[in-house]
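Each chain you see keeps its place in the complex, though not every chain is here.
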Amino acid sequence: MKTTFDTQTIEINPSGDNYAVTLDGKTVSVQVLRADAKRGRMDLLIDGQRVSAHVSSDLAKRWVTVDGRTSMLTKTSGAKQGVRHDYAGGLIAPMPGQVRSVSVGVGDVVKKGQTLLTMEAMKMEIRIQALKDGVVKAMYVSQGQTVEREQILIEMEA
Amino acid sequence: MFNKILIANRGEIAIRIIRACRELGIQTVAVYSEADEDSMHVHLADEAVFLGDAAPKESYLNADKLIRAALDSKADAIHPGYGFLSENASFAAAVESAHLTFIGPSADSIRAMGDKAESKIAMKKAGVPTVPGLEGLESDDDFKKAAKEIGYPVLVKAAAGGGGKGMRVVSEEKELTEAIESARSEALNSFGDERLLIEKYLANAHHIEFQVFGDKHGNLVHLFERECSVQRRHQKIIEETPSPLLTPEIREQMGQAAVAAAKAVNYYNAGTVEFIFDPILSSFFFLEMNTRLQVEHPITELVAGIDLVQWQIRIAAGEKFPFAQNHFHQHGHAIECRVYAEDPANGFLPSTGRLLQFIEPRGPGIRVDSGFTVGSQVTHFYDPLLAKLIVHAENREVALQRMKTALQEFVVHGVVTNIDFMQAVLRHEDFANSRVSTRWVESALESGILLLENPQQAVGFHHLIAAALADVVFVSGKAQSAVSNETDPFNPWRKTDNYRV
């Protein structure tokens, strides 16, 4: 069985009482010492090393803690995904919150560094500023609106 | 003593206050906004009053609603916690004029310390050392002249400010005008007051504050220092006491200055006098006074051996504080790490979501003050503080080791936290050697001396295996042995529940 997290594909095959796990062309034997689905905890023996993991699942996301370090992985189809941070020409919300003020409208000419809108979340104010000189092509949000992290706020034309 | 106290706050601090009330045999009234309907503080209080919308001004910042709730529930006092209205002099005055007791200092003390410019003048008068700077300036030219006099870098900051808001560091003259403008607008937005002051910016400074505590009968002592230099975005994330930088002599001097500062404004109840400390010159300057309970008060409780919240309540009820300065000694070492729902890799910006997992560490010398549990929603409306992890041990070395172990055991899934980041800070030799100034986090990240990943562990590999195997093992029958060992407190009802999933 193959699973892809972000861009890494991992293959798992039962092998006796254990599993053969292949990643980056390397195969290791993994034994499940204990699995507690209710508490989301697994004790594994990976290549002879005892590893305790907490795993939670939320749709395609997997949260994993091993040795006090937590990672968030996203299950994907396996194809490389466009990372939304790179969204061409768009300005995205760096955090979830509320749009406090909008200073520009569609068609406005803006300068690099100009504040286009301000957001607020958890006692903090964040200014969304133009990354370069350009023209506002589209506004996806308005004052008072609640936005999610990485939601596209404004589209720009160079 | 009071019969019933309304707690005008939420989250961990509301829970902390509920516990103190319970132990004193006092009834509690919680308040909550729409976002907090199912929060722990609501469930733990004896009564709970709904305030309104999630937006703070409709709920926790709404003085009228809070006072009305206190009167309706027949409470005889209000504890403001920290943040929200805790340092609002008008609120304190309104509470008292409604014949309720405000658990904190007098409105006059709050007012005197709330204005950074005026308080600085008062401190100079009281002989407390202050940072070189000027107050009461208006025109850009005045600021430019003052900055030149003081010498760059300078700091412009809101006279009415606090918590890093309306504060800008300016390293050269050409940045000054824009910094003033943005600080002013932030100050106006945040405090309704655009006045700024300017002062010397001390680049390598440490933030060391002193807890003070006094009663209404003129007794006032300090309860030693807290070293709070590990900061990001001008906000503390790790605090400890004692500060490894202070000699007994400097501690004594700073403690006396803190007491003088508080006495200058006729202070009573719990308060904190913040200093900037220059470790090279061993000199210290008054920064501001927080006229309320501090987030990091637990480390003082552990090392000074006193329950500050219980005493806040007793003092407010008119009791005498029975301890003189020489009653107190520092026992052992305490560290606090603030676990925030924030992403260090994303500029420490907040992260929201539902908590899929929330396992707090436990053990001797470990205290966790938190207001969250599995299933809690972390919203964008309020401060992203998830928990305060506090350790106490016989000395700094053991405390540090205890904190590292405890952070490793703290599991939070569903929101990104700064747990891994704080582990990296504590692992760094600069922390071990007390070389962390208030600018350290920023510069350590810039220069790359702070590595967010522990390179010794092949963690990525194990994480991937665990994530992939979870899908196989938890879904297949392989987890049955563990599952069948679980007992549900409601097994006969469980089946019924299942039909509704």
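Descriptive notes on the structure:
When the chains are written out, they are named A and B in that same order, and each has its own residue count from 1.
Throughout what follows, a contact is a pair of C-beta atoms (placed from the backbone, for glycine too) under 8 Å apart; a residue touches a chain by one contact, two chains touch by 3 or more.
As the structure is a computational prediction, the values presented were derived from the model and not from experiment.
The stoichiometry of the full complex, written with the chain labels shown, is A x2, B x2.
Assume only the chains that are shown with their structure count from here on.
The geometric centre of subunit A is 28 Å away from that of subunit B, both derived from CA atoms.
Against subunit A, the residues of subunit B that register as touching in their complex are 83, 163, 186, 189-190, 233, 346-347, 349-354, 356-357, 359, 380-384, 407-414, 416-417, 419-420, 423, 453-454, 457, 459-474, 478-479, 482-483, 486. Taken together, the subunit A residues at the contact with subunit B in this complex read 1, 3, 5, 8, 10, 12, 19, 21, 23, 28, 30, 32, 34-38, 40, 42, 44, 46, 51, 53-58, 62-73, 94-98, 121-126, 146, 149.
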